[in-house]
Structures are given as C-alpha cells and as structure tokens.
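Note sheet for the following structure.
For this view, one protein chain was removed and the others were kept in their places.
Per-chain residue numbering starts at 1, and chain names A and B are given in the order in which the chains are listed.
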Amino acid sequence: MTDVDPATQTFVEQWRDHAYSCFSSGHKFCRNVCPVMGVTQDENHSPTAFHANVVAMEQGLVSLEDVARDYVHCTQCGACETRCPNTLMAGDFYRHRTRTVDLVKAMRALAVDNGIEQPGWKRWVDETVRVRSEPVLDVPVEQERVADWADGLDLPIGGETILFVDCEAAFHRTSLPRAVARILRAGGVAFGLMREQWCCGGPSREMGYVDTAREFARHNLADWRDGGVRRVIALDPHDYVAFTEDYVEYFGDDYDIEVVFITELVAELIRDGRLQLTNPVEAVATYHDPCRLNKRRGIFESPREILRAIPGLEFRDVDHVTQWSYCSGAGGGLAVERPDLTAAISGQRLDRAAALEVDTLVSACVWSERPLSRAGTDRGIEVRDLMELVAEAAGLGVDPPGTGGQPAAGGSAADRRMA
Amino acid sequence: MIGFLLSRQEPPEPRRIKHDVVMRFDHVYEVDPALMRTITQDDMPAWDTHRIVAHRWDHLDWMHDHWADDVLSVEDLEE
Partner (left out) sequence: MTEVLPVGIADHVIDELRGICGDDGVRVDRPARVNRTRVPAPFRVHRWAEHVPDVVVLPRSTEQTADVVRLANRERIPVVPRAAGTGLTDGATPLRHGILLDVKRMNQIRDIDLVDRTVTVGPGISMLKLNEVLRPHGVIYPDDPASYPCSMVGGRIGTGGWSLIGARYGHTRDLVISMTVVLPTGDVVQVGDGGGRKLRKASTGFSLKQLFMGHEGTLGVVTEATLELVPRPEVEFAAFFGYPDYATAYESTGALAKSGFATLAGVVLFDEWKLAYLRRDDEAYVEQPESLRAVVALAAYGNRDEVTPAARALMRIGRETGGDYLGDEVSQGDWAARHDRYAIPLHGRAPDGQVVPMSWHCEDAALNYSVLPQVREEWHAIVARYRERYGIFDDWGMFAYTNGAYKPWGDYLVEIDVGIWEQQLDDEAWEGWVNCKREITEVTLKYGGSISACHGASREGDVEYVPTELGGAFDVMKQIKRTLDPNNVMNPGKYLLDQAYEEAP
C-alpha cells in the first residue's frame, strides 16, 4: 500500500464517519434511484462507490487521480441521500444522514485544489468568472445584457424584494423570467431586479471551484445588503438551493435574507385570490418534479396545486416519491462534461412521460428544460415551464421559449394557440 | 411563512423522553446527543429534519401502494 498524501488524509478524516456509515452497510438502496446509474449501470458511478472510495483512499488502494473522473458522474439530485435508509429511517433521529451531494462537491473541490481539473468545467468556470454569468451555451453572455430579458417590462431596480434570474433564464429561456415578472406584477407583489446580478455561484461550487463560488456569493450578498434587500425570489431550484445552503455555509448566522421559491409564492397568490387563472390552457400534461425542489427540499405540493388550478389542463400526475428516481440529467455539471449522459437521462424521463400519452411535460426548473425539450422534440412532447403556463392561464401573454425571445425551432403549442 | 429564513432553522432545545432519547420537534424522536461523541452529529437545520420525516411517511405510503391497491385497517374488518 502507498502512503496517503496529507491533503487526502485530511479529507479522509473529515469524511470517514460518513463514509463508514455507507460502507459498513453497503446496501445500495441508492442505486435504484440514481439517474446516472439508470443509464450507465456502472458501479463506479454509484453513491456507494463515492463513499467506499474514501475508505479505499485511506487504505491506499485508490488515489485521487484514480477516482476524480468518476465523481463527474453525478447530477447532485439528492435521490440517493433521500432514499438511503440511514437518512430516511434514522437521519432525523441521529442528526446524521447520508450526504452524497456534499461528498461529491467536496471530492470535486479536493481534485481542483490538487490540480486535477475536468476540461469542460474548467472552461465553464473560467468563462463564468470572465462574464460574471454562466456561459449558457450558444448565446452571447455579457454582464451588460443580464437584464435584457426584461426589455419592455419596465421593471424597477432594487427594493426590499428582488427577483433573482438564473443565468439560463436570463440568457436562454427568457420566456420564463418574463412570465414570472408579469405574474408577480399581476399578483400585486412588489419587486425589483438586482443592480448587478452575478451568477449565484452554485454551479461553480458543484463543480469544485469553491473560491469562485464564494466570490460570487459575496458580491451578490453585498449587492442585496447595499440595496436594502430583505427578500429574494428564486425562480429556479438551483438558485434556491445555492441561496439556502451554500450561502448559509459561507455567511453563517449573519445571513438574514429571506429566500422564497416562486411556486410557493404563486400558489399562495392563487389561494388568496390575488391571481386569477381564467384563460384555459388546452393541454394534456404531466409534471416533472425538479430534483433540487423535490428530493433536496421536499417542495412538491405547490407546483401541483398550481397545475390543478389551471383551467382546461388535463393533469396526469406521477407521484413525487416515484419521481425520486427521475431526473433531467442537467445538474451538477453533468451536461457540460457528459452531455451524452444528460441526453440519455432526459430521454428516459421523456419515455416515462410518453407512456402517459401526454402532449406536455411541465417542469419548474429552467436548467432541466433544455435537455428535456430536446428529448421531447423526438417524442412529440412539448416542455414548458410551470410559470409560462400560469402566465398563459392568467391571460398575461406568452413569449416563445428559446434564445433571447426568438421562437424555438418548429414553434410551440403556445405559438399555435396565440396565432 | 413560505420562504426560507436562517433564523428559523435552529431546532428547539431538547426535552428528555427517556434514557438515551430526547425530543425537539413534536413527534420526532432524537438520540441523546451525549451518545454522539464518537460520531459527531451533522449540523441539521430544521427544514432538513422536517424533510426527512415527511419523506419517510411518503415513502411508506409509496411502499404500500407499490404492493397492493388498498391497505386494510382493523376497522375495515368490522362486520
């Protein structure tokens, strides 16, 4: 056996308890709910292996170089750590649960800190640092254009409540933030945009670039504090998780920003009668539970409440527990390093939707919608964001999804309804 | 309140249920922290505890439904 280097030793000591909590059980309930395992059947990508590697590293059987690439194969969806009996049956009792997501993030950071970088992620993070937003593919991304999606909406800057617009929404699926802005205004929710919105830093953190993530977070929090912001509305689950988990870790007890996820707010508006949904949306739809919303945070009721309130919509549901094993494959940087796996995972998701004979798959996560849409096109299923449907049902107008307000290839059912 | 606020994530102080078991949230048993010196407890915000408990009950419902269309309770047996 070789000696274990100091950086690895420190890491192993930090993770040993959690590693043995998995390794000493080894029952792999995680594997059936892991979206990556669902397409690769490769044990190297199992949450079990992710934990066992820590023990193996301590034993000198594998090195960081050996395993680093394997940790690419995770969307950080949280299915494994949710389903693991250590969490599900005993995590609350012991205040000690399975933490695969944190482990994957930590192992990726260890790799980066030791000079082992994945080529796609390195390019991605470098570009994010350069333009302060993520290099959402195929679209020119510049800080000056981060609020261009709001053209014509006359949205104020600043205020107590701001709407944070995820990079993919700001630069690619602009129909989403435009719908959200109209909905909030119609519902009487006062809000503004950030003075200078930077990427939330979540993806950088997920890929192992911790310093970059912290820098972005510091900027954003300073922007909020300087503007007297008390509340942030997140329209994407990735941001919601970054703001309520990563930012808590960075800023500790001082962190006093209230973070609201859009579906919770909109469900309340509908419940209170502040938003009327009177325009029928003639579609047969099923709902995709975004991983970070459902598995990671247990938010699955508000989207369904909203869907049931949309007139004209036939909603064919799949319960949120069955959806523990569903995923779009877009998260955790997988779409950047292994787009083939993302496509395969989205393909499986659309196969399941197709089995329900729906024409629409509704998601509440803008990052999921790009790979899901591609897979949907192959199967004649349109992918919409929940808020786009709400805006349509509230008679607030519909923008075509796609890059910068331009129609997506082939048009959409929404286009056809507007014609 | 529908949003997340860090100040609301601190769990309540534990009260003793019995030897080795305490309770902070209603109906949620927890190990006496004195037993967790060899293994350190995670920093677990309130939302995480609630999520795990909700997930557990949802999973149990799912497992019933996976095996049969309906579950008979004792009152269903009454003639």
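The rule is simple: contacts are C-beta pairs under 8 Å (C-beta built on N, C-alpha and C of every residue); 3 or more make two chains touch, one makes a residue touch a chain.
The shown structure was predicted, so the numbers you read here are calculated from the model rather than taken from an experiment.
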Quick one: say which of A:20, A:251 or A:315 touches the chain that got left out. A:20
Have a look at A:12, A:49 or A:327 and name the one touching the chain we're not showing. A:49
Using the touch definition from the top, which of A:10, A:59 or A:143 touches the missing chain? A:59
Contact with the hidden chain only, please: which chain B residues? 17-18, 20-21, 29, 31, 35-39, 59-61, 63-64, 66-77, 79
Absent-chain interface as seen on chain A, which is shown: 1-2, 16-17, 20-21, 23-29, 31-32, 41-44, 46, 48-49, 52-53, 55-56, 59-63, 65-67, 70, 83, 85-86, 88-90, 93-94, 96, 322
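Following the convention adopted for this analysis, only the chains that are shown with their structure count from here on.
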Using the average of all C-alpha atoms in each chain as its centre, how far is it in Å between chain A and chain B? 26
Touching residues on chain A, where the partner in the complex is chain B: 17, 21, 82-83, 87-89, 91-97, 99, 231, 240, 243-244, 248, 253, 255-256, 258-261, 264-265, 268, 297-298, 319-322
Spell out the part of chain B that touches chain A in their complex, as residue ranges. 2-7, 28-31, 33, 36, 39-42, 44-45, 47-56, 58-59, 61-62
